[in-house]
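Every protein chain except one is present and positioned as in the full complex.
Read from first to last, the chains carry the letters A and B; within each, the first residue is number 1.
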Amino acid sequence: MRTRPTARVLQYVAVVCYLVFLGFPLLWLISSSLKSPQEFASITPTILPKNVDFSNYSDALSEQGLVRGLMNSLQISIASTILVLIVSLPVSYALARFRSRLRPITNGWILVSQVFPVILIVIPLFMILRPLHLTNTIPGVVIVYMVWSMPFALWMLQGYVAAVPRELEEAASVDGAGRLRTIVSIVMPLLRPGLIATAMFTFISAWNEFFFALVLLQDPDLKTLPLVLARFVGAEGQVQFGPLAAASVLATVPSLVFFAFLQRRLTSGLLSGAVKG
Amino acid sequence: MKKVMTALLAASALVTLAACGGNSDDNGSGGSGSSTEKVTLKFQSLAFQKTTVAATKKIVADWNAANPNIQVEYVQGSWDSVHDQLVTQFQGGTAPDIIHDESADITGFINQGYLADLSPYLSQETKDAVSQGVWDTVSSDGKVYAAPTLLQSYVVFANTALLKQAGITATGDSLSWDDLAADAKKLTANGKYGLGWGLKSPTATVLNLGMNFDGQFFEGSGRDAKAKIGDAELAVPKRIHDMAYTDKSIDPTSLTQSGSDVLPGFYAGKYAMVVGGNYAAQQILEEAPKGFQWEVLPPLKGTSSKQAANPQTLSVPAEGKHIEQAAKFIDYYMKAENLAAVGQGDWLIPTTQAARDAILKATGGKNGWQQTLVSGNELTKAPFQSVENYPKWKDQIATPALQEYLANKTDLATLGKKLNDGWGQVNS
Partner (left out) sequence: MTATVTAPPEAPIRKTGRPKQNREAIFLFLPALLPVLLLSVYPLIRGIALGFTDARAGLRVDTNFIGFGNFSRLLHNGLFWDSFRIGIIWTLSVTILQFVAALGLALLLNTNIKFRGVARTLALIPWAMPPVVVAIMWRLLLHPTNGPVNEILQKLHLTDHPINFLGDFSTALPAVIVVGIWVGMPMTTVTLLAGLQGIDRSLYEAAAVDGASAWSQFWNITLPQLRTVIVAITSLDMIWNFNSFGLVYVLTAGGPGGKTMLPMLFAYNEAFRYGNFGMAAAMGDVMVVIIILFLAFYLRNRLRSEA
């Protein structure tokens, strides 16, 4: 497409606006995390800290709950991601390949599970998990996350499975391979990008999740990072913003690292999956 | 066939699930309650200032060293979410053995039957150390549901240099509201305000300070309580409103902020005075720039200097397995030196005279401690503390209505009507 010079300029102006809108908040957060308490309390803020001060980070890290929250969040996110993949892969394979009666039922459930407000689910969920001694435990939260990120995982994976040429499987079954072996040895390798994108999505939604954790986890030792951070906000507005900003930066790092690793694969993976689906 | 399979699978999975989660909450099991057996108690503390957390942890450590059979585990909670948290904890049977909260917040739990009557367990020493008026704030029908620990009063902090500049000396036993208004007016000039007042959550402040003018807000108790809103009850909001919008001596923006959000303006001289809970002193000490001089003015006085006593509390769940042992720890916590340590850390007033004396001795009454401790004598029980639906009224009715009035969006008559009619709505 040819673009006229004025349009070009407008495009760049727009890009800059977007960059500021999307990037400035993060920049400010990072800069705030590097300011000393005195500089923080100053009423004339500067964009960059006058003296870079890492005491907020050491404060935040010395806060025991925070490190533990980090570990809890990692554990929960990784465990639920793995479980989701294990459980969703066969289902999405079946959804994409077979015309069984389970397909409309599953797709209906996927839709319904998105529509329902969690408040409606969380109370009965609490009542179900309690006699199983799973409230206030990490395994309890993991299986809840697994079930509740499945709809999205199924959505994504279904598209990817459908994109795998059926001929390959048929060739394998002619060779006498069973269904399970076909899935494992033929379909799975081709699904790599799809599995990665799905894993990424599940990890991040577990990492970010707040509501279920808020209700299901009461023991401070078990709290996930978002809960610990929300607690930092403190009583009657007794907010210690410096350490809070530092902790917030730390809470963003794992997902960012994940991104950095998978950035290229993610965008291309996400895009191709979505389009082919 | 399919059904049978599904049922079988469901059953087996249930068993496995139950097995992996079995070790969740009852680690001190046995539950015979005899004191020779080793038990571990969870103590959920809401201390949040570094100094208080340290003091509380020290109390726990000292206790653990002396009582190998009753070990206490410190667990950190938060004031912001304590109520929601306790609702889920009670509901899930995971409530800590020793619960830190405040008197106005536990009324609902008492009525729901969640808290144990401590009167058979607490020692006579503890009972004698606290005045009856304060015990009343945690009792119902002759049963005692908590031990009151620390009291908060609202005080005026002032920038000493700015007071001097304006030629204001605030000494004496009390500071009348008229004087406060006059001083604030005098200190307002050149874009600076006499007073910054973080009233983002105005209800507690208005109801506590309302006692200055004998504001009752409620008659009766429990579910039958009736709202009572008259001139006395509306005196405090009206005076704040006048200062903000007639005298223009309170920064209206500060009224929408939290207590600690206005402190940077206080350090910078933007506000000559701020009103806040006395615990703010600790934050001022930690954050204020070097050389910043501040003081605590004498207690505010309307028709009296009374404020509502809404003590912090220690309670034990009724379903707890170790009520007797928990009460022993509470007895220990209530000892003068311990209460003095946490009180000093938080700049709050201990409920026992012995602990107050200890703080006075340790600090020499400096940094406003003299005034802070004196204000403790004027704290009494207020009716709102024994009203079951007070928290709901506070959140849904009083806070929005007061915020609206303090933002100059409604008039006093409307405020009164809203507070009054709103009670009918939430208490139905």
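Assume contacts are C-beta pairs under 8 Å (C-beta built on N, C-alpha and C of every residue); 3 or more make two chains touch, one makes a residue touch a chain.
Nothing here was measured: the structure is a model prediction, and the numbers come from that model.
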Checked against the full complex, the residue among A:V52, A:L102, A:A171 or A:V184 that touches the missing chain is A:L102
Absent-chain contact - pick from A:L34, A:L125 or A:I138 | A:L125
Subunit A residues touching the chain left out here are 1, 3, 7, 11-12, 14-15, 18-19, 21-23, 25-26, 28-29, 32, 40-45, 47, 86-88, 90-91, 93-102, 106, 109-121, 123-125, 127-128, 143-144, 146-148, 150, 152, 155-156, 158-159, 162, 166, 179, 204, 207-208, 210-211, 215, 225-227, 229-230, 232-233, 241, 244-245, 248, 251-252, 255-256, 258-259, 263, 267, 270-271, 273-275, 277
So which bits of subunit B touch the chain we can't see?
-> 2, 6, 9-10, 13, 83-84, 87-88, 90-91, 108, 112-114, 200, 253, 256-257, 261-262, 264-265, 318-319, 389, 391-392, 395-396, 399-401, 403-404, 407, 409, 425, 428
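FYI, only the chains that are shown with their structure count from here on.
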For subunit A and subunit B, let me know how many angstrom lie between their CA-based centres, rounded off.
-> 37
Residues of subunit A touching subunit B in their complex?
-> 37-38, 41-43, 65, 126, 130-137, 139-140, 143, 214-215, 218-221, 230-231, 233-239
Quick one: which bits of subunit B touch subunit A in the complex? Just the residue numbers, please.
-> 14, 17-18, 20-22, 24-25, 44, 46, 48-49, 75-81, 84-85, 88-89, 91-94, 198, 200-201, 257-261, 263-265, 267-268, 270, 277, 283, 286-289
